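Single-structure report; data block below.
Yeah, one chain of the complex is gone here, protein chain that is, but the others are all in their spots.
The first chain written gets the first letter, and so on, giving A, B and C; residue counts start at 1 in each chain.
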Amino acid sequence: MSHAAAAHYTSTGLDSRKIAFWTFIGSECLLFGSLIATYLVYEGRSVSGPTTHEILNIPLTSVSTFDLLLSSLMMVLALAAVQRGDRLWARVWLAATALLGAIFLGFQAFEFTHFVHEGLGFTTNLFGSTFFTLTGFHGGHVFVGVVWLLTLLVRSFQGKLGPEKAMNVEIAGLYWHFVDVVWIVIFTVVYLIQTTPLPAS
Amino acid sequence: MSPASATAQHDAPVVPVAPTGLWSWITTTDHKRIGLLYGFTAVFFFLVGGLEALVIRLQLGAPGNSVVSAETYNQLFTMHGTTMIFLAVMPLSSAFFNYIIPLQIGARDVAFPRLNAFSYWVFLAGGLLLNASFVAGPLFGADRLSVAPNGGWFGYANLTSSLQYSPGPNIDFWVLGLQILGIASLAAGFNFITTILNLRAPGMKLMRMPVFTWMSLVTQFLVVTAFPVITVGLVFLMLDRIFGTTFYNVSAGGDVVLWQHLFWLFGHPEVYIIILPAMGVVSEVLPTFSRKPLFGYAIVVYSGVLIGVMGWGVWAHHMFSTGLGPVADTVFSATTMLIAVPTGVKIFNWIATMWGGRLHLTTSMWFAVAFISSFIIGGLSGVMHSSPPADLQQTDTYFVVAHFHYVLFGGAVQGLFAGVYYWWPKIFGHRLKEGVGKLHFWLMFVGMNLTFFPMHFSGLLGMPRRIYTYGPELGLGMLNLMSTVGAFLTGLSLLVFVYNAWSSRREPRVGKNPWAAATLEWAVSSPPPVYNFSVLPTVTSRLPLWTEHGVSEIPDTPPGPIHVPGGSHWPLMTALGILVIAVGALLHHHFVPSLVTVLAGLGVVVVSVYRWAFEPFEV
Amino acid sequence: MAEHSEPQEHQGSAHPTAATYVAIFAVLLIITIVEVGVFYVPAFHGFLAPILLTLSALKFTLVVMFYMHLKFDHPLFRTIFTLPLLIAAAVIIALLFLYGVFRL
Partner (left out) sequence: MGSVFSRRPGAARPVSWLAAGALILILAGCSGDPYPQSTLHPAADMSGAIDWLYRQIVWWAVAVFVVVQAALVVTVIRFRRRANQPEPKHVYGNTLAEVTWTLAPAVILVFIAVPTIQTIFRVSGRASPGALQVEVIGHQWWWEFRYPELGLVTANELHLPQGREVALAITSADVIHSFWAPRLHGKRDALPGRTTRLAFTPDSAGTFLGQCAEFCGESHANMRLRVVVQPAADFEAWAARQAESPAVDSTAALQVAGLEAFRRIRDPGQHTCIACHTIAGVSGGVAGPNLTHVGSRQTIAGGTLPNDSAGLARWLRNAPGEKPGSLMPKIALSDDEVAALVAYLRSRQ
């Protein structure tokens, strides 16, 4: 008699955790949606500099965007490896994903310190407040993701990440990819589409 | 480990029984117990918010009154609104979500029992933090005992965002309290959406779900989408206050109206978060006591879904007086008027449900009828200020106070009381006394109409909201006195309810289905066993107990062992960690102690989450 | 009660292979290069926003459809993700109108 079977009966046949997590991601859409909306309605309203043109570094951010996209590829490969029970490659890809995430955070830390040196702090102007809050929220999500991936890596080394635990990795993957797509939007609307009028020089 | 799983290897069927003792309540993950905790806490806060309302009404009972000072009055109306919405009515709905939904859909618990416990403890932490402000003055060097929030439940920036205009810890309590309550609501939202979608018993198709469960699903969808928006608005407010960012700082180019957009983007769906569960309750109560199925079930469900979706497109009708411009005014006026259509459809379907029935006018039924009656009034006054020019006169007057109290008190509260009287026998195994119940009902119904109906006129005749005093020259003393008398009658009715709850405890035990109702929660004993259903039922009908073979047999004793999830104290610990973080943020004027406290709280959260994630706990 | 338990994951859904994943990545990479390229070509500056938003939406869709498996998964997931996503987009667009960033 398996009570696991009874307890795990679900009306859709789907894993409850996955449904809950997609709901969470839906909720996150509104979180980042509000942050992005605020950034956009405030763009160009700063009464003092520095603002977008003077400070955003497109080549550098393009590289970190590439880095995060690549991490998403590593993540799907990690999930595939866990699903087929391939411990070695599961670890490799998980470690690679976490590493690329950490590199992204490194880029962000560099960017933030650079901006502060250039005179753009959290409270300098409207651009500083909205930019650091939006990208900071995203960076916070990346940080949580890296910790999560490292936890999975440790579980893998403990031998507790077999194919039966693939759902744990799949959900971490959903989170990771969502953080990636948020960055896709941020990269476009914050870095590439700059509507702040050029200073009259 | 739970007792059930520890003994699961035995051959003889083991019937799990609920553990007892304080620790078992602190660590409980049983949806029924969590529902009770929500219920008791909500009633407690409801009484607190009611007392605040009575002091407000005393102060306004006569022009130029001096029962309380301006500052105290501002704290009282802020806390009254915040308490009633976030600490009383929403958690009272949560009590029913918790207790009733798993029973209605034929599940043994919610999808994530520990997350459910977490929601409750975080809610409690937020409520306690908010109310601690009433006595926290000395800790912050204030010259008065109470430093309760004083910026209104809507907390308009820049009054709230700037330390120049609100220097004390008052607004910090509010900002942090609301963020904490947001976490609780969000966690519950994910949990209940998953529960409703995924834990329905075999045969319980979506369009066989009871309307209460349906409306709860819509409510939770609104919770998980609306709360992130207010969270972002509150984070901006908090950053402006703590770090001096410029989100609502006019001199830096910030815009004070942005807060209003973010607040009402949340605030309007929030209205439906409050009212939809009550609509669900009424949709259960009316058919049961009319001995007739709900008229137009599918239409009622779809109109509820439609209200939920359309509720997202009307927020700026709270902001007509800011001067959005004629085009935006027209658009938001039109969407607001449109939302009256599905709302009206529901009302007609409820009346049609009763039409041709055999109405058993129990207290629960009276409350349901009063819900409809009040909701008609609240809905009609809502249509009046969906017209922007009319709203320019009505907004921020007692006309609006009358409007939303007809919706939230006449509607939500009376609807939830219909639920209290309806499900009481299921939850406690005996009914509330009907005679005392009718006294409770009539006192409340007369009291609330006497309180709120005159407010339509005091508003139209020039009484603004949120004023602690008004001059005799306005000629509004008599109308205000009527409202005050009505408020005390309403307060008295609550004492009658409390008396009823206490004195009914020796009423005769009831069987499974004392009202001869149709839905699945009435197929199990009252109160239900810890595992709810001895076997998972199979449902073949929308009204399983009113249909022959509507549900498979549910034996009184389980045929086999049943796994019941054990308790865990890690949800409580995580909630405590969050509370510590909030307390740390409250101390933001002292950098080092603040940072240390926040980090300590963060540490508790991280440790608790890991322990939670890796503790042996089978669902 | 075992008779109630149904096959859980991946039923009837052929997950893409590693090759597909790599191909998707290549497409994402190319789009990103095009995006940055467009940014630096003055000829495109008149209609930068529509081009970039389209490309960005394409990337977004690819990641969600393939890496997050929404294309292959149960339709329920699509619903509970798309509805909030649409609300979020509507909120952003509505606020841009209200703030006069967009005009009809």
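One rule holds in what follows: a residue touches a chain if its C-beta (ideal position, glycine included) is under 8 Å from a C-beta of that chain, and two chains touch if they have at least 3 such contacts.
These numbers come from a predicted model, not from an experiment.
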item: Among the chains presented, those that the missing one touches; value: B
item: Touching the absent chain when the full complex is considered, from B:26, B:392 or B:609; value: B:392
item: Candidate in contact with the missing chain, chosen from B:142, B:467, B:485 or B:535; value: B:467
item: Hidden partner chain, residues of subunit B it touches; value: 69-71, 74, 150-152, 156, 158-159, 162, 165-166, 250-251, 254-257, 290-293, 295-299, 321-323, 325-326, 329-330, 333-334, 337-338, 340-341, 344-345, 347-349, 351-352, 354-362, 366, 369-370, 372-373, 376-377, 380-381, 383-384, 387-397, 434-435, 438-439, 441-442, 445-446, 449, 453, 456-457, 460-471, 473-476, 546
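Heads up, the rule we're going with is that only the chains that are shown with their structure count from here on.
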item: Between the pairs B-C and A-B, the one where more C-beta pairs touch; value: A-B
item: Cα-centroid distance, subunit A relative to subunit C, in whole angstrom; value: 14
item: Residue numbers of subunit A (touch at least two other chains); value: 3, 6, 8-10, 12, 14, 19, 23, 26-27, 30, 33-34, 41
item: Multi-partner residues of subunit C (at least 2 other chains); value: 1, 4, 76, 80, 83-84, 87, 91, 95
item: Subunit C to subunit B touching residues, read off their complex; value: 1, 4, 76, 80, 83-84, 87, 90-91, 95, 97-98
item: Residue numbers on subunit A that touch subunit C, as the complex places them; value: 2-3, 5-6, 8-10, 12-15, 18-19, 22-23, 25-27, 29-30, 32-34, 36-37, 40-41, 43, 58-59, 62, 65-66, 69-70, 72-73, 75-77, 80, 83, 166-167, 173-174, 177-178, 180-181, 184-185, 187-189, 192-193, 195
item: Touching residues (chain side subunit A, partner subunit B) in the complex; value: 1, 3-4, 6-12, 14, 16, 19-20, 23-24, 26-28, 30-31, 33-35, 38, 41-42, 45-48, 122-123, 125-126, 128-130, 133, 151
